[in-house]
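All protein chains but one are shown in place.
As written, the chains take the letters A, B, C and D, and residue 1 is the first residue of each chain.
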Amino acid sequence: MLAQPTPDTSRLSAPSEPGIVASVAYCDGRRVADIPVGEAGAWAAKPDHFVWIGLWEPDEPLLMDIKQQFGLHELAVEDALHAHQRPKLEVYGDSLFMVLRTARLDGESLILGETHLFTGKGYVVTVRHGPSTTYSPVRARCEAAPPLLKHGEDFVVYAVMDYVVDCYFPVLDQMAGKVEELESHLMRQPPGTAEIERIHQLRRDLERLRRAASPLLEVCSRLERFDLPMIDADIRPYYRDVHDHVIRVNEQIGSLREILSFAFETSMIVAAARQNDVTRKLAAWAAILAVPTAIAGIYGMNFEVMPELHWRFGYPAALSVIAVVCGGLFVRFKRIGWL
Amino acid sequence: MLAQPTPDTSRLSAPSEPGIVASVAYCDGRRVADIPVGEAGAWAAKPDHFVWIGLWEPDEPLLMDIKQQFGLHELAVEDALHAHQRPKLEVYGDSLFMVLRTARLDGESLILGETHLFTGKGYVVTVRHGPSTTYSPVRARCEAAPPLLKHGEDFVVYAVMDYVVDCYFPVLDQMAGKVEELESHLMRQPPGTAEIERIHQLRRDLERLRRAASPLLEVCSRLERFDLPMIDADIRPYYRDVHDHVIRVNEQIGSLREILSFAFETSMIVAAARQNDVTRKLAAWAAILAVPTAIAGIYGMNFEVMPELHWRFGYPAALSVIAVVCGGLFVRFKRIGWL
Amino acid sequence: MLAQPTPDTSRLSAPSEPGIVASVAYCDGRRVADIPVGEAGAWAAKPDHFVWIGLWEPDEPLLMDIKQQFGLHELAVEDALHAHQRPKLEVYGDSLFMVLRTARLDGESLILGETHLFTGKGYVVTVRHGPSTTYSPVRARCEAAPPLLKHGEDFVVYAVMDYVVDCYFPVLDQMAGKVEELESHLMRQPPGTAEIERIHQLRRDLERLRRAASPLLEVCSRLERFDLPMIDADIRPYYRDVHDHVIRVNEQIGSLREILSFAFETSMIVAAARQNDVTRKLAAWAAILAVPTAIAGIYGMNFEVMPELHWRFGYPAALSVIAVVCGGLFVRFKRIGWL
Amino acid sequence: MLAQPTPDTSRLSAPSEPGIVASVAYCDGRRVADIPVGEAGAWAAKPDHFVWIGLWEPDEPLLMDIKQQFGLHELAVEDALHAHQRPKLEVYGDSLFMVLRTARLDGESLILGETHLFTGKGYVVTVRHGPSTTYSPVRARCEAAPPLLKHGEDFVVYAVMDYVVDCYFPVLDQMAGKVEELESHLMRQPPGTAEIERIHQLRRDLERLRRAASPLLEVCSRLERFDLPMIDADIRPYYRDVHDHVIRVNEQIGSLREILSFAFETSMIVAAARQNDVTRKLAAWAAILAVPTAIAGIYGMNFEVMPELHWRFGYPAALSVIAVVCGGLFVRFKRIGWL
Partner (left out) sequence: MLAQPTPDTSRLSAPSEPGIVASVAYCDGRRVADIPVGEAGAWAAKPDHFVWIGLWEPDEPLLMDIKQQFGLHELAVEDALHAHQRPKLEVYGDSLFMVLRTARLDGESLILGETHLFTGKGYVVTVRHGPSTTYSPVRARCEAAPPLLKHGEDFVVYAVMDYVVDCYFPVLDQMAGKVEELESHLMRQPPGTAEIERIHQLRRDLERLRRAASPLLEVCSRLERFDLPMIDADIRPYYRDVHDHVIRVNEQIGSLREILSFAFETSMIVAAARQNDVTRKLAAWAAILAVPTAIAGIYGMNFEVMPELHWRFGYPAALSVIAVVCGGLFVRFKRIGWL
């Protein structure tokens, strides 16, 4: 992978027109010129040149312009206009269309963004939707490594994928932290409403993350399996590296799911154990408190002939009996663990 | 996909005879003539022409007539007569037989319809069963796009499939909305009979939807995998697009199942937590109410010698002791969260 | 499929000797002669002839006779003698051995029968075991369709398979009916012993049915996959039709399993909800009934100085307090839904 | 399969030296001579001869001797010395090494044994470990069928496998019996400690059995898939027969697991239902018993003016009220099924 990505939500350069974040031509690994989108097709056609255009929620005319210059397929452009696609890789003739989902945590909530990527001979177009982070850091890092950037489009595609996939790791680490916190709480006491809500929210977020990340497995497999003309042999190990990261992301998601599900089951049994405790405690106190009532009830009877009532120490004796029986029960219940 | 489908349950044109919704010949992407079904075979045989017949619960003679004209296979026709098929794709020689299930929500209930589709050189026949919506909008949209319709039968088949599959999305969105509503309810309190019934109904409906949608995955794979003679290379990306939508439908169904199952488990634990609460509350109040009974019982005893009984402030003292003990218990139970 | 099968447990013709239900030679789709089993081999060898022998729990000598005439494989014959096989298809040289399990419901109980089928050039031998229904209706229907029966052995094999598979549908429909009945019961109240027993029985029966039906998937796949010399190209669509039915049977079994499992989980949560209700009711009544006891206890104390005791309306006042407090609690508990 | 195996734990002939159960040379399907192990290699090399050596927990020198004579692979011999292998099939050049696990029930407990089998041109060596039964009956049965034994080593290997696999069936039948017993018990009442322990033990035993039996599926597949030089085409159907039995064993294990798991869930719901019953009963009796206490409490109050106290039939009236209210509650609770 490239150097550790630092998710950066600011933009390095303001777009020259709405929807365009950057539009640059490269040659031999070096930045040649900032170009207008309208000339992108011409630059892309120059030998050893390629252009890399970054868009953010472009409107239809802009996309149509780009479509025409690079000969993109109608269906791919339609997808890029509407967003809400699942991650996928489509091959249209000798151009590639890729959908990726980005992830980051904003406080407690998981934010999923969407990026579409068109590539072919001489061009890479990235289209961001919604709250996905800018790719300016990727561009900066690529430009800082001319020997690699010299490989051209395929290296840029790798760099974007690598950036997107590496953004999953901090999200997963934060989630794992939350899960661990929850676990240590649930182990000690049955879950309250807050814990139940958090566990449920985590499960839902993991499910959303899984849907964003798991189709990448197939995308990567296809990138490796197919002899795509636009991918150099030298670059292949880099794609395999991304694939490896994708596998790790998916394994971690799987593990977190498992662990949350363990935590859930553990909660159930903690709740059952606690219910047992409470019921036993209730039973024990009910028994202890029933004793004075019963004994006092007996000496509250109005029989004419009740010799104990006339004893001098009848009353303290009755109190003592009550105290002794209650105390005895208390000790006994303590001993068998009901209190 | 074509422009966003608007499910329309009305018919654009009344069928000329029972069971026939429309019967039209096309050439070069334009509507040529409304034709009687009896001449369909002849029109289909004209070079560059194809006919598109729409039927609704046809009777046996009508189907037999069509069978004879296009040389359909006996088994396919039998299936089309009886409905209750699972979605599938059968290849009989150089003709295709396809079964699709349509879905829509009518208020709370999920309505599944069934459509059978015969296609081959020069003809497309769609047979609707039960409450499936009419394909008139599909026909209107196809006729509005002659450059695409020019591709012929394979484009019509695509258009029908696209329409059927896109109808799943609003259904899934509504279901997702219901699930979310249920979730936020279940998180706060244990499920009552109404919620249990709704959760159960949703699970069943999802199961039905899954059975309708999941076989489409194989149908689409086979459409791509086979080199079916009737599908042009130009049209293939459109079929891949449908396939992609089918995958999305199935993923969403899977996700909703998961989430419903999470919601269910969450309900279990909320119910257990609530049971714990109630039992603890019960225990606490039982303890508090046992105190006056016990103390009053003691001073209701009839012993001759009970000095407290003769104290001037014995009675208020007793009442105070009761009040203090009960109050103390109350405060304590409040503090440990039992009340 | 052939016309809708009517399970018929009576025999059309009495067997001429124990174990033999019928033994008939066919030529060109027409019944030629009832033949003694001993001559079956000779008839099978005549050009364009084939024999179809139906047996019911034959003894060893009879099977050995048949084995010798058609050159069946020792292992297949052994299987046919002992029954209790799982459905399977074995190819021994140019002969096929098939095991099928039949299903029907006898009142509440699921009855699984077993049929073994030997076929090869010129012969079909069906061996029924236990309570499977006779194949006389199949024979009758085959004989009523000479154009199809003309295909020979492979059509007979198809007809038997089709008959066996189609018998699963009414069984599944009845089961689905029972499940639905159970569901609507379980939704309203927690399961009693009878419902628990029925739900458990249904799950077991479905498991048995699954074991009978799921191996047929592989049997059908192999019939399609292999270029079995004894199956004509013309007959293949019929086999595919059976395969399709087998898939449907298995999907319905899977769905019923799912739904039963949903019903089961729903029962759990209904039971938990009911437990909550009962405990709350118990708690509420305990609280209400504790009030008169506590108040009466207080005025039952024997203190010398208890002014209320000497009030004129002390007694009705006490009763009123009791009534008001109890009534107030009652109203409150009603309002929060505990009563 | 061969004739029904009778598990026989006695040895037919005493071993001539420790670790050696039998060492015999065969030719043309007939026993030629009991040979010393030291000459086994020489006998194996004679044309049309093969030797079959049976060992029981041999020491290292004995195994080393055999290793050298037949050129066994070091790793296979090491495995055979240490036992605790999982069932597997290894091919070393032109020799096979197979590990099988035998099963039998000793009263309540499942006993798993282990058998290692070396085979190659001219020899079969079986090595038993632990409590597995002797293979003398297999040898006896093989020797009784010279036409089959004539096939040589591959038939002996089949015979041993068949014997091992067929021993699973009585074990499974006994387990199924126990499961059925448990089921009918659990359906009627919640499980006690003994039932819980038995259900848990059965699940563990099934898991152990599964681990012993499921790898055989792959062993059999590989035996069929590979064109192993030592297996004749004539013998293949026999291997397929064993494979079929292995599939049946694994399906039965799967089914029993399912049924145990159903039984388990059924237990949970029976326990929940019973809990509901008990709580309701408790609530009902608490209510009934609270009535006399409350009423008696009221008439035990010491108010000066309590007219009822002076009524002639006040006491019996009070008793009657108590009786009527309690009786009324009792009847009502009976009617709603709480008692």
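Following the convention adopted for this analysis, a residue touches a chain if its C-beta (ideal position, glycine included) is under 8 Å from a C-beta of that chain, and two chains touch if they have at least 3 such contacts.
Predicted model only: the values in this text are computed from it and were never measured.
Asks: Touching the absent chain in the whole complex: find that residue among D:E57, D:D173, D:E197 or D:D234.
Replies: Once the missing chain is taken into account, the touching residue is D:E197.
Asks: Kindly state which of the options A:A45, A:A144 or A:M301 is in contact with the chain not pictured.
Replies: Of the candidates A:A45, A:A144 or A:M301, A:M301 is in touch with the missing chain.
Asks: Could you tell which one of A:M64, A:L217, A:M268 or A:V321 touches the chain left off the display?
Replies: Among A:M64, A:L217, A:M268 or A:V321, only A:M268 touches the chain that is not shown.
Asks: Tell me, which residues in chain D touch the chain that this view leaves out?
Replies: 73, 75, 78, 85-86, 88, 90, 92, 190-193, 196-197, 199-200, 203-204, 207, 211, 264, 267-268, 271-272, 274-275, 278-279, 281-282, 285-286, 289-290, 292-293, 296-297, 299-302, 306, 308-315, 318-319, 322
Asks: Please give every residue of chain A in contact with the chain that is not shown.
Replies: Chain A touches the missing chain through residues 1, 183, 187-188, 237-238, 240-241, 244, 247-248, 251, 255, 258-259, 262-263, 265-266, 268-270, 272-273, 275-276, 279-280, 282-283, 286-287, 290-291, 293-294, 297-298, 300-306.
Just so it is clear, only the chains that are shown with their structure count from here on.
Asks: Distance-wise, how many Å sit between the C-alpha centres of chain A and chain C, to the nearest whole number?
Replies: So the centre of chain A lies 43 Å away from the centre of chain C.
Asks: Let me have the rounded angstrom distance from the C-alpha centre of chain A over to the C-alpha centre of chain B, please.
Replies: Here chain A and chain B have centroids separated by 26 Å.
Asks: Of all the residues in chain B, which ones touch at least 2 other chains?
Replies: Within chain B, the residues that touch at least two other chains are 268, 272, 275, 279, 282, 286, 290, 293, 297, 300-302, 306.
Asks: How is the touch graph of the chains shaped: line, ring, star, complete or other?
Replies: The chain contacts form an open line.
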